[in-house]
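Inspection log for the structure reproduced underneath, given as structure tokens.
Heads up, one of the protein chains got dropped from this complex, but the rest are sitting where they should.
After this line comes subunit A, so read on.
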Amino acid sequence: MKDFGTLIDRARTAAIIAAAHADSVDIESCFPHESLEGLKQNRLLGLLIPERFGGPGATLRDVALVCRILGQACGSSALIYAMHQIQVACLVATARGAAWQEAFLRRANADQLLLASVTSEVGTGGNIRSSLCAPEYEGNRLTLRKRSPAISYGEHADAFLVTARRSNEAPSSDQILIVAERTDSALVETSRWNALGMRGTDSKGFDISFSANAAQIISVPFDDIAQHTMLPTSHILWGSVWLGIATDATEKARAFLRNEAHHNADALPPGAVRLEKAVSMLSSMRARLDSAVNEYLNIQISDREALPLGFLAEVNGLKIAMSEAALAAVHHAMLICGIAGYKYGTPFSLGRHMRDLHSAPLMVNNDRIAANTAALLVAQRASLMKE
């Protein structure tokens, strides 16, 4: 394999490309094609794929770092990258011994395929742990039609991970996850994506129909994949993206203050005291993220039969805390920069950062997560003081 330089260098190279197009992607609400090319050229899409499937075998910690670096450049590009890696993580966690999935992962790394998630469905009230659609089976082939209110970068993905009921007789909570290839799928657009922030994710609504081989059904039940892989990796990688966005905003605030200090070193603007608060928030976010990543990497080897109540509560708390802290940090940055931050087209503009981060508390609503987490914490028997 060609040496593509260190991971951080490659991520920074991709981030420079993403940053150059971040404003136009935001203004025009269009998919960041240049960012995706940059990620592919720097071989960043297959990072999590283990060496036994022909990939570089990076850890979630490495990918979290890439998300953070991209988040400092373009929130939409970073979130697309994070959502893609969550799909890869779900496949990697379940592929062992499954010939179709192993071959697919080899191809995903070789061809730097972009994977999208089709979990949301019209009629389930935003609960991804419930499906209405079920495949029709014929021999070893299946077909599925699903009405999804939002498939992020659906038009631009090479494959989809789609949830469905196991069969027409199965309850809505008995879900399977199917890998659908773009070439076997048809998408009919049902709604536009014109949103407050994360405008480049191009999360339109679609009716998706596809056919697949029965081997493309992941053998592990979705309930298991969701709690062991999808939920923790989502909260960790989203949090990394948000930390990246908040870091860039705080850097802008610092640059603004430095600029002011050059003109008048005696008296910094009144907002200056907020720099300490914003930086301190970044520091707390980083520490909490590191702690969750460490716990995730350790729990991998432990008993999968155990209900990881404490860990789920921890990563749920992480998501809520990261989404709130990132917004608070950008709010501090805005008060530091004042009108220069509020306006578009200045070196200190923070509108895009703030709008992008307003997606954080509601991509899986914080209130829903908090209610679930309270139940987990009540049920958990281990001490709250972690030893």
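One rule holds in what follows: contacts are C-beta pairs under 8 Å (C-beta built on N, C-alpha and C of every residue); 3 or more make two chains touch, one makes a residue touch a chain; residues count from 1.
Note that contacts and distances are computed from a predicted model.
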item: Identity of the absent chain, which is to be given by its UniProt protein name, from "Amino acid ABC transporter membrane protein 1, PAAT family", "Imidazole glycerol phosphate synthase subunit HisH", "Acyl carrier protein" or "NitT/TauT family transport system permease protein"; value: "Acyl carrier protein"
item: Contacting the left-out chain in the complete assembly, out of A:Ser35, A:Gln227 or A:Asn366; value: A:Gln227
item: Sole contact to the chain not displayed, among A:Pro171, A:Pro270 or A:Pro347; value: A:Pro171
item: Touching residue (missing chain; options A:Ala22, A:Leu144, A:Met198 or A:Leu309); value: A:Leu309
item: Positions on subunit A contacted by the hidden chain, ascending; value: 129, 170-174, 221, 223, 227, 303, 305-307, 309, 312, 372, 375-376, 378-379, 381-382
